[in-house]
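Here it is, the structure in full.
Apart from one protein chain that is not included, each protein chain of the complex appears where it belongs.
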């Protein structure tokens, strides 16, 4: 697609939404294929590995719980990075990026909450306790929903993007709280055993399926994120075209009245 | 398998949420593309095209 | 129809702003209020619109067919300094609300929302939020409110503030049409708005301060 | 002093309202913006006042003595469609607040509150709550804000809306005095306000719709 | 009237006062409580009804004070006052719309929050029912306060003194009816009937007072 009109040259090449659409169209099939493959491998490994001597088969919940919990935080981090892009460089793709990521983050957080509850019932004997880790994840979920609501409450897309960027950055305080809540408050929840400075302490029997599933989840996120960004770009183009059409129509009738 | 309900329950829940997500993104994309096509069919062009026609006027 | 105001006086704070103002307007008539800032133009209009209790006197309205008097407020449109539209809603939603809420008292004489927008020269952008309009556009859509629900009496407080020259003309036309259709117009203004043939009252402001504590 | 605006463009929503507007004003200079409703006058003024990010271009100001450029906003008064006064406080409290808050950048050139009220022809009622003023009186006190704290640049958006003929004259005088004292005035208006000798820009409105998401 | 109802609904949904947001706010408040009180499930279930009721009161108060002020600020109040539909009706409809947009979602969400607070089924049901019956009363009282707030240029303090004391009985009977439902010896019906009577009483008194205040508010 050649685009030589006004205003384009000043924007970086990669930033061009048109470029992004073209590039992502080429990449997406590959991403989908690799994600599907990894999920197949991960699920196979997950269900053929042995159960834990303490936790029994419930340890298999880990293979969905932990990746989705990680992703719920990573998604927010991606949004925070995009938010910086929005505020500092006023990058249109950054706007689109954090807007598109919010529903995905909410979904992954919901998965972490649901699977965590399903794991908690056999392990702790209750679906839900108000401990620091669980509550901070719940708060993260609320923050995702709040951001979605904020984006829907404003019609001016770029202003909505800048304001939610501010809130995203302020809310980033919550991420370290989630991550380190198990260390700061003594809780029921498991302390970190994979993502540690001194290397993972988890048994390799569980580590490998977990890692594969984690990569699969991450790729799934990026695939969906790319797709959602494309949708958002299209949505904005459509509304811009509608506006222009309406304006032209308005001009014609006004001109007709004037003559 | 011990605790089958919880294990399968969590996998099913995950699958439901994920497929819901995927379906939403996918269908949204389809709808947007359809709208774009409809607009193009209605003769509304992108800016570059519009700018060129204005120059030739 | 005929609008009669008899011996109106009104007070703002403790000061009497005008004393025993009377006027009569027939169908198609118009009244133009002029005077310095703070002389009581808006106050008089608000008294006529029933939004302020007068100190003395009363305003009434007589419909042609029957002989009963009817209160003025429900037969009137009041366009004050503020536009009465919500910035969160689109222009169309705003106008549609007023159309429904005000109701159609004399069927067939109200315009549809798009027609009204067309009449004020701004069709095609009724789908935008009202808050996105420029000051003049907002004022013009506030005028469209007068058109979507027909009322025989228009009470206008500085209607053309913020309007450009073309819109001034458009508005003068609207007023003319309304009067030709038997309507009555009362307007306070600092600018000529094409009401040269109207009755005119020049407000003087501040009649006397009532030093008796006599309220 | 000199005010330079270079290649200003601005966007509202997604639409470009003007493209590459440039102008230069020397001490005592004035710029008059005219154009139809919704053509972007207020938008241009808000860009100059630093309240809206321009799409391209910049506005700068050069003080006579030094050669450094200074940002315009802090040297300017902006009088928009809204008056920026609290209706709960008295006029005096309002003006006093602005006087203190805005500070006296060039000592000795600001008026005291009562003097400013006098200059807009409304001395003696500064003890009343602002909400009790008539529309024109409110506007005149908003102008008094420009006087209680001296700023060399005045950015005025339809300043004379709601003013009566005498106040129009009074305001034209204020502007003249300000310019004679070396000030710069930018005004958007639909009415002649005694700026016949000013530079003039006629806004056209709506340059083109940018379909790229390219802000 | 229907038009006014729909517009007010639209306004509160469009601009961030609507169903989703009320519920979210409610959830946030409830999520905050265990942090203060500690994760003692027993205790939580005991104070649960009170917390849910307080949350409802708070969210009702947050948006109410601008019910008429917003109309005055943009001039719509003038037009509304001029119509020949009785002003009491108009106020009543505005209250209804406000309640549907913010009160009803709270009632619907309250069972979920009851679960969070580890409340028993009976308590959950009782909270939902008492909220359903009692929350309109808060809206009606608040409307009177909001109308007075419009008329007094500087009388804000008076409003709060007026409104909250009147809302306290509602809160007290709502909460005590809920507890009566849970604990056997105390009968549920008497406080519940008082609550209903309060709501009916305020449904008449609130709009009447508000209309009176509005009529005298114009300036």
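Read from first to last, the chains carry the letters A, B, C, D and E; within each, the first residue is number 1.
Here, a residue touches a chain if its C-beta (ideal position, glycine included) is under 8 Å from a C-beta of that chain, and two chains touch if they have at least 3 such contacts.
As the structure is a computational prediction, the values presented were derived from the model and not from experiment.
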| item | value |
| --- | --- |
| Residue, one of D:4, D:19 or D:102, that touches the chain absent here | D:102 |
| Candidate in contact with the missing chain, chosen from A:62, A:80 or A:139 | A:139 |
| Touching residue (missing chain; options A:97, A:174, A:223 or A:241) | A:174 |
| Touching the absent chain when the full complex is considered, from A:162, A:179 or A:242 | A:162 |
| Contact footprint on chain D, counting only the chain that is left out | 46, 49-52, 71, 73-74, 76, 78, 80-89, 93, 96-98, 100-102 |
| For chain A, the residues touching the chain missing from this view | 87, 135, 139, 142-143, 145-147, 149-150, 153-154, 156, 159, 162-163, 166-167, 169-171, 173-174, 177 |
| Residue numbers in chain E that touch the chain omitted from display | 11-12, 14-17, 21-22, 24-25, 28-29, 31-33, 35-38, 43, 46-51, 53-54, 57-59, 61-63, 66, 70, 73, 153-154, 156-161, 163-165, 167-168, 171-172, 175-176, 179 |
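Please note the rule applied: only the chains that are shown with their structure count from here on.
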| item | value |
| --- | --- |
| Maximum centroid distance from chain A, chain identifier (CA atoms) | C |
| Most distant chain from chain E by Cα centroid | D |
| Whole-Å gap separating chain B and chain E, where each centre is the average of the chain's CA atoms | 40 |
| Chain E, residues touching no fewer than two other chains | 14-15 |
| Junction residues of chain C, two or more chains touched | 81, 132, 166 |
